[in-house]
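All protein chains but one are shown at their positions in the complex.
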Amino acid sequence: MLETLKERVFQANLELVKQGLVIYTWGNVSGIDPASRLVVIKPSGVDYETMKASDMVVVDLAGNVIEGSLRPSSDTPTHLEMYRNYPEIGGVVHTHAVWATSWAQSGRAIPVYGTTHCDYFYGDIPCTRELFETEIKDNYELNTGKVIVETINALGYNAMAIPAINVSHHGPFTWGKDPMDAVHNAKVMDTLAEMAYLTEKINGNAEKVTQHLLDKHYLRKHGAKAYYGQK
Amino acid sequence: MLETLKERVFQANLELVKQGLVIYTWGNVSGIDPASRLVVIKPSGVDYETMKASDMVVVDLAGNVIEGSLRPSSDTPTHLEMYRNYPEIGGVVHTHAVWATSWAQSGRAIPVYGTTHCDYFYGDIPCTRELFETEIKDNYELNTGKVIVETINALGYNAMAIPAINVSHHGPFTWGKDPMDAVHNAKVMDTLAEMAYLTEKINGNAEKVTQHLLDKHYLRKHGAKAYYGQK
Amino acid sequence: MLETLKERVFQANLELVKQGLVIYTWGNVSGIDPASRLVVIKPSGVDYETMKASDMVVVDLAGNVIEGSLRPSSDTPTHLEMYRNYPEIGGVVHTHAVWATSWAQSGRAIPVYGTTHCDYFYGDIPCTRELFETEIKDNYELNTGKVIVETINALGYNAMAIPAINVSHHGPFTWGKDPMDAVHNAKVMDTLAEMAYLTEKINGNAEKVTQHLLDKHYLRKHGAKAYYGQK
Partner (left out) sequence: MLETLKERVFQANLELVKQGLVIYTWGNVSGIDPASRLVVIKPSGVDYETMKASDMVVVDLAGNVIEGSLRPSSDTPTHLEMYRNYPEIGGVVHTHAVWATSWAQSGRAIPVYGTTHCDYFYGDIPCTRELFETEIKDNYELNTGKVIVETINALGYNAMAIPAINVSHHGPFTWGKDPMDAVHNAKVMDTLAEMAYLTEKINGNAEKVTQHLLDKHYLRKHGAKAYYGQK
């Protein structure tokens, strides 16, 4: 079942390696089928080099394995929490990419220092609070999803306006309209994390972009008045 | 029309990827035909992997599309402003390359710390002021070109003596005698941006080169008394 | 003799180069045969490009060459000291990888700043004290092993719980259940060294993970209650 989506999720997982975002088994991608609301996700701890499209695991939004002989990614409950809360999401990615993860470990949001950032994300990329002891001990992966949702909702923006977040002391999650779009956002986030780092080192008093510049760049690529790209 | 120039602009766009200056669609190259004063430029938001030489768009200096079925780069008005003001320019490049863009985001000029810089650029690589709100809201891309010209003219140097600039909170533009030369200067600028960053971190009181050293290195490669390279 | 282990040690040495942990001859891998307690190790100063599996040298735990026409790695006494003290070790690696070595040169332990670290190492990765003059002058390589053992024992943890250490002003040693696992840990250590560096630069007051988070991530991958990966 869902062979096309399995192939797309599989290819998106390989793209993580190709883009230099993942070594060994340090990442996972999932995608959701809009009709059945079933989720296809990478199996846990399987090497990218030997993984096949048919290894992808199908789960429902409650976390039951519907098809597949391998265990789904241990981060599956985090992915599912995202899909349950934001129906517009078509794919979710988690990595331990170096630059983004270093910001996660520092506990700071990635400030919007330039137009590259504005082209993709409509504001700073947040970092969640740390999880409490009880949230870590039981249902850790589900609670990781809950703290992401809590952060997005507390800041009051649309999840698709800033399709990336860092979980404190852990690492980045990104999402998009489909699995490959979520990988694309993971690569962009990591590059922005690198440039924000360098910007602060070059100028200890670096300032964020103005709201005007943020509006201009974000809205020329997204929304009704977009004029970037082809029709 | 202009098939040779289209091929050269196309190859120069691919070279941006090969040199590691561009991911996804984060860059564009244009070239001008000296006879007709028509400009060939990359289409907007098209993947480098599927792009063909025949996708290049021909526009006149007023921005009218003369040939091509795709939209030209959204940065076209910036490129055209450069060609209108500096007839000696044969090619223009814009990227979001990591090192140069980080300096743009910091709002600082790239200081001339060594002979590598002197070999190509006859002084610091400037960073423009930020655009005003009105300049961002209307004709943003044209105004980006205008603030570049304003900066060059205010500093009072020949545009070909320092064929590179950063736009504040945005990123680098470079130019040259032809499209590939502009790409070459983009690579050099990014490498200089990296080395200037490291130089300041190694020595918080790093000093710029003397005028004597700048003259020596720049003039042994450029101008009437050059003696670098082959005749 | 031990042809299979020779092949595995040889392949693990090549993997060091493939993973970008070694240039020229700056690294070595060994493995131990559990039955005979003989050790197979890379020869000293031989190019990776021309090295063959049959060049691997067999030594006993006292350091006697049992088979092989080439000299064993000059670091052999360090490897042997590890095998003698920790029978659970199946492979040992030494490199001068850039990030880990820079921490060694700084004399600091690598703090556990995030879950990537917790997934592999159950606490900070220590750095030994400097060797005394007498320890350097005589039996230097053996004393390098002794100071590693001294550090692990003084801190009081199981050697397999943190299978990596830095020797002060020198560089990293890692180990594992077999030679390739030790290489895997060398790559992980170097990546953690990079991220710890960046974390401290992004936030000068960065905090280590809580014991709860360390327990959660380490124990979901290791030990009786592990649930990461496939059964």
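Note that the chains take the letters A, B and C in the order they are written out, and that residue 1 is the start of every chain.
The rule we apply is simple: a contact is a pair of C-beta atoms (placed from the backbone, for glycine too) under 8 Å apart; a residue touches a chain by one contact, two chains touch by 3 or more.
This is a predicted model, so every value here is computed, not measured.
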As a test of the contact rule: which chains in view would the missing one touch? B, C
Thinking of the whole complex, not just what is shown, which of C:Q11, C:S44, C:N85 or C:T210 touches the missing chain? C:S44
Taking the entire complex into account, which one of B:T50, B:N64 or B:T210 touches the absent chain? B:T210
Contact footprint on chain B, counting only the chain that is left out: 113-116, 184, 187-188, 191, 194-196, 198-199, 201-203, 206-207, 209-210, 212-213, 216, 220, 227-231
Tell me, which residues in chain C touch the chain that this view leaves out? 23-26, 43-46, 70-71, 74, 96, 98-99, 101-108, 130-131, 133, 136-137, 140, 169-171, 197, 200-201
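Operating definition for what follows: only the chains that are shown with their structure count from here on.
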Joint neighbours (chain A and chain B) are none
What rotation angle takes the CA atoms of chain A onto those of chain C? Round to the nearest 5 degrees. 90
Centre-of-Cα separation between chain C and chain A, whole angstrom: 33
Touching at least 2 other chains, the residues of chain B are none
